[in-house]
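Every protein chain except one is present and positioned as in the full complex.
Here is chain A:
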Amino acid sequence: MGIEGVGARVARKEDKRFITGGGRYVDDMVVPGMKHAVFVRSPHAHAQIKKIDVKKAQAMPGVIGVLTGKELKADGIGNLICGWMIHSKDGSPMKMGAWSPLAVDKVRYVGDAVVIVVADTKGQARDAAEAVEITYKELKAVVDATKAIQAGAPQIHAESDNNLIFDWEIGDGKATDAAIKSAAHVTRMKIVNNRLVPNAMEPRAALGHYDKAEDHYTCWTTSQNPHVARLVMSAFYNVAPENKLRVIAPDVGGGFGSKIYIYPEEIVCLWASKKTGVPVKWVADRTESFLSDAHGRDHVSTVEMAFDKDNRITGLKVDTIANLGAYMSLFSSCVPTYLYATLLSGQYNIPAIHANVRTVYTNTAPVDAYRGAGRPEATYLLERTMETAARELGVSPAELRRRNFITSFPHQTPVIMNYDAGDYNASLDAAMKASDYAGFTRRKADAAKRGKLRGIGMSCYIEACGIAPSAAVGSLGAGVGLWESAEVRVNAVGTIEVLTGSHSHGQGHETTFAQLVNQRFGVPIDSVSIVHGDTDKVQMGMGTYGSRSGAVGMSAIAKALDKVEAKAKKIAAHLLEADEGDIVIENGEVKVAGTDKSLPWFQVALAAYTAHNLPAGMEPGLKETAFYDPANFTFPAGCYISEVEIDPETGVTDIIQFVAADDFGNIINPMIVEGQVHGGIAQGIGQALLEGAHYDGSGQLLTASYMDYTMPRAGDLPSFKVSTSNTPCPSNPLGIKGCGEAGAIGSPPAIINAITDALGVVDIAMPASPSTVWSAIRAKKH
């Protein structure tokens, strides 16, 4: 490994602009003539729109346009869509209710966009928005998915009876039932996975600019996948054909899934720009983000886990109700199905699994992928159940897990996934050692002397990343392929541009991707530029989510580098009068192996562009493109152990230590990988202890600001002890598995297992806030 190559702890190139105030986010963009938009949103969770009167608003100072859904529909703008088709077990397709970018005759959640107001200043737009008069007829609302599917619940979409979107299953029901029937022991639980709001620190924003002279649109948007945004806005929303629409996602201030989807606002800003003749910028305020960003999780499940007399799992039966909110967001349908139920085997050898999943409309914000997306729900369900089973069976949690670990690979689970590599004992051993698991009993006794309740909890997670083999996901209903593209452009002086369809929203691609190039050609990372986030620069790409940028995005870059290397070697062999097979590239030199004959890298590049002396028939230039379609998912796995101390007088949980032992396969930049784990753990601890989106019965979001929704702050968290082991992934050329989501997937059950251990209770609801914990302690006493 060189000092800037693969495996090196290189400080990030992109930091320079961020630490000096030079980052450029959508809200920082200024276009000549740009005006400001405010959306008028529904204050009701469920209502008919009887009348919209915009006259007063239109007459307000500075107002340029006040536009409604009727006008949008008249211009042929399409409805939002969900891009992953799921069929119910009876064969019927999912019931997708119409979602107009601006509501026309009905609103279905608080925050549903109804009118856009464009004015000279944001203040004026806000004032005018107050003057828009909308007459609603309120309807009964339902926010709880388990209630929404009961007979007599309010009907949210005409397309779906009883608000059921699909009723889907996976696995072998008969074999699982038989395993439960003949089991020596069955552990049964009800598992609730609380609703979360992703809360990227940069609120969503969009700037739409229609250029009349060119008949061309540009959209600056806070997107994890600008190419998918362009594709969907062109193909489904009829904004403009792809060649007439440029989508730019500049610096993106966090996403965690919430910036994958194409939301109403960017579509409406583009349309409004044409309609009003001015560039239109909209930036969400925080409450607007709480109301209208896609939320995450919100599952209610029952689980039965069957064991034989040797404590081996013989079957797992799961029944899940997933709340998808008022409309089906772009990838909402795949989250509680193929990203969830396919991971229900966990790290364990389970011969029979059956899962039934019902997805449901409610009068709440749409729910889609949030960091981990389905895999945190699967892990929480499994690891809470394993913990409870260990307590019921009277064996140690570690021992029960070890007994059931998968130890030989490849391993075909009963729920589609084929695990390619892993060593689950290694990560469990590492975590137990790092946490001094053996010393816990003593520490618990010490805590008791101080009047504190101490508990320890573990979680052994597996997840599937590197999404995904296109043919496989296509057969499961995906509307797109999930490959990635890359273009490597070597300039005539040897500097390099890498164009990638991945798009960083904090992951450090500008550094990591450059390290890969440095490893190959010895070019300093400062001479390698990563170009991303602009559909005019990068031809096509699928974006960054699902921890795919390393495993899929960098594999595409590696493939393009292969092609560049092959051509460079041909040129060098020709210039050095050597055999192509004898050429090696080391430390920026292109050499004939075993001789002192060599050329500096830049001379080979220059030769490719002067084209004065190239091998016969070779085209000039040194630029190659590759598309990489993964052969399989990747399977990061690990073990997390947390130790907590609870004050029984206040119910406050203090995290004494948090240990993470992850297997991410090969690692390009350990510093960046550790940072990803830290951030994921913080979000997982947030879910377990602090965060929860709460709607009241009428559908008002009670947690719609940082005054009400508890974000993890520095004082809520400890420093983390993280380590990695490495079984390289055999399914991609770099051996990378992906690390972006693991922390958020593995940590909630580790925390809740520790709290229930400390309290001596079977379960406690997330977030285990002080009042929840205090109530549990009191309930136990009485």
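In this section, a residue touches a chain if its C-beta (ideal position, glycine included) is under 8 Å from a C-beta of that chain, and two chains touch if they have at least 3 such contacts; residues count from 1.
Heads up, the rule we're going with is that contacts and distances are computed from a predicted model.
J.: For the chain omitted from this view, which of "Peroxiredoxin family protein", "(2Fe-2S)-binding protein", "Glycolate oxidase" or "Multiple sugar transport system permease protein" is its UniProt protein name?
T.: This omitted chain is identified in its UniProt record as "(2Fe-2S)-binding protein".
J.: Pick out which of A:8, A:200 or A:428 touches the chain that's been left out of the picture.
T.: Result: among the candidates, A:200 touches the missing chain.
J.: With the full complex in mind, choose from A:466, A:506 or A:767 the residue touching the hidden chain.
T.: Only one listed residue reaches the unshown chain, and that is A:506.
J.: Among A:583, A:672 or A:693, single out the residue that touches the unshown chain.
T.: Going through A:583, A:672 or A:693 one by one, A:672 is the residue touching the chain not shown.
J.: Would you indicate which residue among A:243, A:408, A:475 or A:719 is in contact with the undisplayed chain?
T.: A:719
J.: Of the residues in chain A, which ones touch the absent chain?
T.: 11-12, 14-25, 27-28, 30, 121, 123, 199-203, 251-254, 256, 283, 285-287, 505-508, 671-672, 674-675, 678-683, 705-707, 711-715, 717, 719-720, 743
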